[in-house]
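For this depiction, one protein chain was excluded, whereas all remaining protein chains were kept in their positions.
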Amino acid sequence: MKYIYRLVYIIMPAAIVMAFLYAPPAEGLGESSRLLYVHVPLAWVSVLAFSVSGILSLLFLFTGNGERTERVHAARNSAAIGLLFTVLATFSGSVWSKLSWGAYWNWDPRQTSIIVLMLVYIAYFSLESALRENSSRPRIVSAYLVFAMVTVPFFVFVVPRMFPSLHPDPIINPDRQVHLESAMKISLMTAIAAFTLLYGYLLDLANRVTAIKEQQKGHLL
Amino acid sequence: MVKTIIAHIKKDFRIEFRNRYAASVSFSFAFTTTLAISLAAGGIPFSPQTHAVILWIIMFFTAMSGLAHIFVREEDRGTSLFLQLNSPPLAVFTAKLLYNVLLFFILQCLILPVYLFFMQLDVQSPLFFLGYVFLGGVSLSSSLTILAAIVSRAGARGALFPVISLPVSLPVLWVVIQGTSRSLGRAGFSNPGDMVFLLAFSGTITAVSYLLFEFVWHD
Partner (left out) sequence: MLRDISLSMSSPSSLAITGPNGSGKTTLLEIIAGIQRPTKGTVQLFRGDTGLRRPWFQETGYVSPRLRLYDELTAEELIEFTCASRSTSRDRADEFLSMFNLLAHKRKMLSQYSSGMAQRLKCILAFINEPPLLLLDEPGSNLDREGKDALFRYLESIRSERILIIATNEKEEADFCRERISLG
């Protein structure tokens, strides 16, 4: 189970191959539709990373008597990876947006959601560095993340009604897969699996590094 | 517990009355900004949408200038130890929450007439306009109180408070700006759904703040 993330060595190349060779280009969009296999998984992992951070923070605060600080470190690592993926998702999305609709940015609900997620990450990291010398940092920072997590359902409710006049994007939205042929579906699923494994792999790696650093600090004390 | 909370609020308002920091800074900010905008606009009328946006930007940054004060002051003066020694965290939080909500309400009552006067605003649906303004104010002040507590423990507070507050305030701001603009522009506008949303938001966020406050407050 520990090495399950190593599967990424196989699945990622498979996903890349499938994205470029196996899946057919979408109607109307042509070859640029291949961005689907990068952008959607990136966005999905951004949300996953955020959820993982939030759940870890929740667990840290409410169980284990506030002693399981490795959860806070894991939450932070997940947030860092999440931020990276969010930036990449935004970037890939805006490139695709330019190719499909002619503009890099137009405050479509999905784009807005990803920007809000980025705002939360930025707030989290700003808070974290502002609390550098404070011994209560793990608790405070975890509390903020949980708090931010609670506001998410309200976004989900509010954002769609904010920008109703913009075109819906059925292709970006994985729930409405009416336009996807089965070859594309399989490629997309593989890509999602690949990026999820990549996330897991990176998170595991980051956690191990953090654990070693904490050990070193413990030895120095 | 209720007596403790009332004692806290009395204390906070007494102190505020005696040195008038938060109210004067926040109100000055709002007043100056409104004047500056009115001056810069030079009499050119704005659309209801623009008015809504400007009004809420002023409200949001007024909140930023004043709502952290109640916790920051305790930290800076070193009196938070005294509070810890005399009250349970829940009482402290409730008192600060009510203080912030009340303070912001008062600020809004002062800012709104100034804005209406200097920007020559014509309100078409006054009932809902006021509903958006004051319920939005309650939503903002109640959700920002725990963030004020968070920011008081950190450095770089002036810049940090807006950064951590914005993501949390966005749902409120979006709903309220749109609603304000519509109630300014159209007579007979009514959208009780938005009011319910704001109440639900305030209620949920406040409840969550209660659960989390212990982790933010001192050990």
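So that you can tell them apart, the chains are marked A and B in the order they are listed, and the count of residues begins at 1 in each.
Simple rule for what comes next: a residue touches a chain if its C-beta (ideal position, glycine included) is under 8 Å from a C-beta of that chain, and two chains touch if they have at least 3 such contacts.
Everything numeric here is computed off the predicted structure, so don't read it as measured data.
S.K.: Which chains here touch the chain that is missing from view?
M.R.: B
S.K.: Looking at B:28, B:47 or B:79, which makes contact with the chain not pictured?
M.R.: Considering all chains, including the one not shown, the answer is B:79.
S.K.: If I consider the whole complex, including the chain that's not displayed, which of B:45, B:88 or B:126 touches that chain?
M.R.: Selected residue, touching the omitted chain: B:88.
S.K.: State which residues belonging to chain B touch the missing partner chain.
M.R.: 3-4, 6-8, 10-11, 14-15, 18-19, 77-79, 81-82, 84-89, 91, 218-219
As a working rule, only the chains that are shown with their structure count from here on.
S.K.: Mind pulling up the chain A residues that touch chain B in the complex?
M.R.: 61, 116, 119-120, 122-123, 126-127, 130-134, 136, 139-140, 142-144, 146-148, 150-151, 154-155, 157-159, 162
S.K.: Show me the residue ranges of chain B that touch chain A in the complex, using the header's touch definition.
M.R.: Touch list, chain B to chain A: 146-147, 150, 153-156, 160, 163-164, 166-168, 170-171, 174-175, 178, 197, 201, 204-205, 208-209, 212, 215-216, 218-219.
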